[in-house]
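Here we show just some of the chains, and they stay where they sit in the whole.
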Amino acid sequence: MTTTQPSDDELEQLYADFYTQHLEPLWTQLGTLMPIAPTPKAVPYIWRWSTLYPLAQRAGELVPVGRGGERRAIALSNPGLGGLPYVTPTLWAAIQYLGPKETAPEHRHSQNAFRFVVEGEGVWTVVNGDPVAMRRGDLLLTPGWHFHGHHNDTDQPMAWIDGLDIPFVHYTDTAFFEFGADGITDDTTPDVSRSERLWAHPGLRPLVGVGARDSSPIAAYRWEHTDAALREQLSLEDEGFAATTEPGHAAVRYTNPTTGGDVMPTIRAEFHRLRSRAHTRPRRDVGSAVFQVFDGTGRFRLGDEVTPVSTGDLVAVPSWTEWSIEADTQLDLFVFSDAPIVEGLRFARTQITEKA
Amino acid sequence: MTTTQPSDDELEQLYADFYTQHLEPLWTQLGTLMPIAPTPKAVPYIWRWSTLYPLAQRAGELVPVGRGGERRAIALSNPGLGGLPYVTPTLWAAIQYLGPKETAPEHRHSQNAFRFVVEGEGVWTVVNGDPVAMRRGDLLLTPGWHFHGHHNDTDQPMAWIDGLDIPFVHYTDTAFFEFGADGITDDTTPDVSRSERLWAHPGLRPLVGVGARDSSPIAAYRWEHTDAALREQLSLEDEGFAATTEPGHAAVRYTNPTTGGDVMPTIRAEFHRLRSRAHTRPRRDVGSAVFQVFDGTGRFRLGDEVTPVSTGDLVAVPSWTEWSIEADTQLDLFVFSDAPIVEGLRFARTQITEKA
């Protein structure tokens, strides 16, 4: 249809009428809405453990924990996201702090959660009534709609990292929440949880638990297993066998043993180990991730910027941001991401830059 | 840990330090972030075809279509979402208008798209080089990363509804876009697309296409099949056999014949028919949906509000909003939703109120 040159007035009136009728033209916003490649508002950013821990400690002194506020958790707020307590648009990451003998009351929610421990011990998280000890290097799961509370059995405070899909759940309006016991339903302090006793045996499943489950039934992935798996990959590499992701780079994915898939429907968790002086190939992926340095020192390259990191530091990697890591010492890294969302809905792409 | 009553200054300083370090406490925002049940910002809202069509027509007169703006599509902007061109947080819905002999150029994007035709004909959408006629009652698919353009072969304008996952893709930073031919790669105007000739035979698949595909290979779901399926359900009900979803309520889901699942990874599409005077049980679901009245008159109950609807009207139903429909005449409704996202990531819940 040949359109005669419209007057500015006519166009202005059209757009005004759109506005009144709760309509928006596509043609004026196409580039923003449908960019050539992802244009995340979230930015690459690094939070220092040396900053986080003292602030959590001060919160421990000034802010009580209990019913209502529920948790003394301080969220990483990506500088690109306008003050929202989101580390990326889909993921939430926080440092949680529990003082000596403190208890965080029980509740459950549709959001999937995990905890990862970079230092300390002495807290038990009670998941659907099962007390789960939290120790350095452990990954602890609280899949959606599992009741959970935490209590510190010691005279020392303890801090750890929480990871959840709060932003995703909030955005998609899929949130449910229910308060549970004000205290802890089981305050025993076993070394090993019942879920591990039933489920954490390599390649074995209890006959009472056949069939696929939405989330992993293993409440705790213990450091000794993760460490051993990584150590073996590097040894196998030394012996000349294909076992590492790339030279000097060992990596495991935490899985749901009932399916072989990710631990929870929205969150992937992995642990990576770089040999001293090793580096990863630069890559970018659709979807966002958060690394925490577990041990060692090195450098993150995020886009064009290179930043040194050390134990406890947290690194936000937005979607389609190129990243690579160089290790100074042996470098151990925990990482979680929204990859199950991206892969499950068929949006996954990866671009890897082979070294020249 | 017993915390001594902190001074206001100390607390203020703590929160200031959080802010400086890009941190946010959870305890002050818990109720907002993690509500008891979904609290969508999107609101139930109805757009009238009698408003939409004339505005699209005026846009047809005033705004050219072509490379850059790409499409003369006017998006429904949910009044609760602050002016964003989103019908719900995950879904995009627009009326698209193409004048006589006009062409919308080819492009492709990671967003999944469909078109649904409530009136008119004469446009062919060319999907990966396959010209697909668009006629009243047809559902036309353009799954992610399929090239597509449209051209109007007639001397009459044509308008239809576009549905996409633009908001979801934008939020999760999974968007890719690529320009294609400025014109149309195949301007023939066959009655039936090649994809239908290969795939739209009940219960049959071509031997060249075995194996599961992410999206349906059927480019067009024709009205005659949809209508026949609904008519048969009501006849079977008349004959005393279980075939309808509830009394007087026939419904079909459009599926991907290679899996039996939804047509595209993020979007569910269904067609519902209510007998005259029939009504649906009030229900609410996690996830959002958009109805378009295809034919007939009736009333939507959205929360406590009851609103009459007629042919072409579009209805946004946010997550966990109770809805029901009452038919005055036989009432035909097309509906699409983000159910594959919600179900795939295990957030699905439904609450159905049985009639007293």
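Per-chain residue numbering starts at 1, and chain names A and B are given in the order in which the chains are listed.
Simple rule for what comes next: contacts are C-beta pairs under 8 Å (C-beta built on N, C-alpha and C of every residue); 3 or more make two chains touch, one makes a residue touch a chain.
Since the model is a prediction, treat every value here as computed from it, not as a measurement.
Summary of assembly composition: all chains derive from one sequence, 2 are present in place, and the complete complex in the structure file consists of 4 copies.
What we mean here is this: only the chains that are shown with their structure count from here on.
In the CA-based superposition of subunit A onto subunit B, the rotation angle is 180 degrees, rounded to steps of 5. Within the complex formed with subunit A, the subunit B residues making contact are 1, 3-4, 6, 10-11, 14, 17-18, 21-30, 33-40, 42, 45, 47, 51-52, 55, 58-65, 68-79, 83-85, 89-90, 94, 99-102, 109-111, 144, 157, 166, 168-178, 214-215, 265-266, 286-288, 318-320, 338, 340-342, 344-347, 349.
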